[in-house]
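Would you mind keeping the following structure in view while I ask a few things?
Complex shown without one protein chain; remaining protein chains in place.
Letters A and B mark the chains as written, and numbering starts fresh at 1 in each.
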Amino acid sequence: MNKKRALWMVLFVATAVVFATGTALAKDWKPTKAIEIIAPAGPGGGWDMLARTVQKALTDEKLVDKPIIVTNKPGGGGATGWTYLKGKKGHGEYLAATSPLILQNNLLGKSELTYNDVTPIACLMAEWETIAVKADAPWKTGKEFFEAIKKNPASVPVGVGPTLGNDDHIQFLTIAQAFNVDPKTVKFVVFPKTAAEQIPAILGGHIGAITISMAETLEQVKAGKLRLLGVSSPERLAVIPDVPTWKEQGIDLVFPHWRGLIAAPGLTDEQLKYWDTVIGKMVQTKTWKDLLKKLDWDSFYQNAADHKVFLAESYKSQDNLLTSVGLKK
Amino acid sequence: MEAIFDHLMLGLKVAITPLNILWVFIGGLLGTIIGMLPGLGPATGVAILIPITYNMNPATALITMCAVYYGAMFGGSRASIMINTPGDASAIVSCFDGYPMTKNGRAGEALAISAYASFIGGIIGMVFLVFLTEPVAMAALKFGPAEKFSLLLFALTATVTLSEGSILKGFIAMGLGFMLSTIGIDGQSGSIRFCYGLDALQDGIDFLVAMIGLYAVAEVFKNYGSLHVKYSVDSKTIGKVWVSWKEFKRCLLPMIRSGPLGFFVGVLPGMGGTIATFLSYATEKGLSKHPERFGKGEIIGLAAPESANNACSGGAMVPLLTLGIPGSGTTAVMLAALMMLGIRPGPILFEQHPEIAWGVIASLLVGNVILLVINLPLAVPLVQLLRVPLRIMLPMILGLGYMGTYFLNYSSFDFILVSIFALGGYLLSKLSVPIPPLVLALILGGMTEQTFRNAMTISDGNVATFFVKPISLTFLILAAISLVYSLWRQKKLSSPHQ
Partner (left out) sequence: MTKDRYVGIFSVLAGLVYLASAIAIPVFEVSDDIGPRTFPILVSIVVIICGTFVLINDIRSTKRTVFSWQFIVQKDIWLRIALTIAGGIVYGLVLDWLGYVITTFIFMSYVFSYINVGKYVENIFIAFAFSTISYTVFAIILKLSLPRGLLGEILPF
């Protein structure tokens, strides 16, 4: 048994080496086998949907000539999937979906891995954050709302999910601070499932407000059941023209919940250039634009070079933010 | 009333096109097969379909995904009945009496009644969905963290009281399940608990991993002693795929009353089939004149939970269609697929896209009929699998179990966990410690703790909140009754010996 296993291993390692060197020598790089897009979460989440939209856009528009598969690698708030990607050093066929969590995990000490361990390819889309209250709640603006919290934090429990320390939570803490509310006094109620249970909880009147990404509340707002107090975009959004931005309310906060693509570390310039061009073409296509519209996502494209700079800046600003609101020690 | 029938007709018109019926058939078959395999459940089944649905119209896409969902519910209990290996959490209860029936040479009968019960439950779910969607969705909003905690407590107590012999051992098993459920990062405080430096444990233990170990692999261990036995079941007495009218009549009332129970539990986001099946089993055992027959091949013990489970998947559609809230992992994947097609379900779905909302409801009817048609004939070749010798069957179960494990989190660390759970499950069952309370506590532990903490946060630290809210109080009283009743019964049973 053992001898046989060893024999097989030798055989396959040998073949693998031959093929690997073959790829490295090629000049103008192109994927030589199936492309794998890693969604570092289970099916149905934001990363999974980004991976699948990219898969669909690239395939339908015939921008790549190899098949694309989406691999789900959930765990560690993305860390499991990204660590897997990190292990594919120099292989251009592997991409993964990312979000600010790649910075936050590292800043909050949950993961060693950071954006320097992978190759940023592009930023693609953004969702905006909001704070929602029931439509019949007494508060109409952020100011009124936070004054009520300041008076009696216990009277307004705030729903957040799936964990504290995510973008939803950080948004709330930042705004609270801007309105001179001590973030530590806010009563957060955590809804850990991906089931967005905070929405039925607020509709049923069990909690006072939720901090969440805008798109998840949209249908309730249209039905007149929830009211949005503000939105974290730089300008008012077309789907909710009546909701003022936080900026209009005097808070210096533009806060995109962006998602993008990264590739394995140690890519050659040719490999990086290939993906930069392909993704650059993709965001111009009709398929991609249609998908964004269907999902209520805003385009937030940055090419590889810009995205790298953006990540470095975000890392610094998030560091300050997390420290000032008391999440990072 | 008339409006409802108009809508239903609209829905049926959408559902009964040759193309949609074909897709319901394909989806139902895929779901049934996927549901049978340990670890592969409806969520995976729906995820498989996502790329295919890209090119469908939204109604067809949703109907197909629903068919997979119901199919998985039909299929989930097949393996429970035949090899004591639940395909999904909601099929655990089907092992209790389904497997003993197989051992008694009634495998065909068990498969048949489970198909009928699934059908009846599915139809009850549909009827409730047609007439009660609106009021039920409103009622479900009354369930905040306090109410959910009390319901969880009731479900757990009812399960512990099921454990034959020793309620103390049932509580110990439940405690062990709770212990396992607290492993990982605590979402509320960010504290890392009980990981002992292992990063792989930070996300907690997936209960399906535990289930594959505790049931599928441990079942293989139990059979290691009987490899010389040619077949797991004497092949002459597999039995026809048929239920006698007499037996069916006995099951009818339990199946019908389990339906509404399953539906209402299904409506609550995050609750789902596991609670529905356990509660329905406990209820029927409590109501039965012969509770001692349960666990030994009582056909009602199989029929009632099956019905509850399928009615539950009808209930799970309520939060999805009325609020746009996915109440379960499966409906979360469905929601994602719908969003990619440009449909975002919510409170105005019924007005904006009545053909989708009512098409789905009508698909429950069509889907359940088709699934019954698929499942009854499918049971005939399926029972023949019991003729496969154990020494071929056991390695296959291991292979499928480990493959299923990989599909859960795509993590090979889970293989180690599965092996540990298998050994643990084997040792515990040697010591007559019941496994179901452990699994249920592991599944519900995180939710139990979180709803408790959320309720306490909302009430500003006042425990009275659980007793002041009427719904919550009702469940607490029910929990107390079921505990006292079973203690009294245990005393009565053991007193003649003392």
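Simple rule for what comes next: a contact is a pair of C-beta atoms (placed from the backbone, for glycine too) under 8 Å apart; a residue touches a chain by one contact, two chains touch by 3 or more.
Since this is a predicted model, take the numbers as computed values, not measurements.
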| item | value |
| --- | --- |
| Residue in contact with the excluded chain [from B:P18, B:P381 or B:G461] | B:G461 |
| Candidate in contact with the missing chain, chosen from B:I21, B:A137 or B:I172 | B:I172 |
| Contact partner of the left-out chain, one of B:A140, B:V220, B:V243 or B:L261 | B:V220 |
| Residue, one of B:C66, B:M101 or B:L394, that touches the chain absent here | B:L394 |
| Hidden partner interface residues of subunit B, rising order | 44, 48, 51, 166, 168-169, 171-172, 175-176, 178-179, 182, 186, 188-194, 196, 217, 220-221, 224-225, 227, 391-392, 394-396, 398-400, 402-403, 406-407, 410, 412-416, 418-420, 422-423, 426, 430-433, 449, 452-453, 456-457, 461, 497 |
| Those residues of subunit A which, in the complete complex, touch the missing chain | 1, 5, 8-9, 12-13, 15-16, 19-20, 33-34, 36, 67, 69-72, 84, 164-165, 184, 187-188, 190, 326-327 |
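Going forward, only the chains that are shown with their structure count from here on.
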| item | value |
| --- | --- |
| Centre-to-centre distance between subunit B and subunit A (centres being mean Cα positions), rounded to whole Å | 32 |
| Contacting residues of subunit B [partner subunit A, same complex] | 43-44, 46-47, 50-51, 54, 140-145, 185, 187-190, 199-200, 202-203, 269-270, 319, 323-329, 332-333, 335-336, 339-342, 344-349, 409-411, 446-447, 450, 453-454, 457-458, 460 |
| Subunit A to subunit B touching residues, read off their complex | 42-45, 48-49, 52-53, 55-56, 71-76, 79-80, 108, 110, 154, 157, 162-165, 187-197, 199-201, 203-207, 215, 218-220, 222-223, 225, 291, 293-296 |
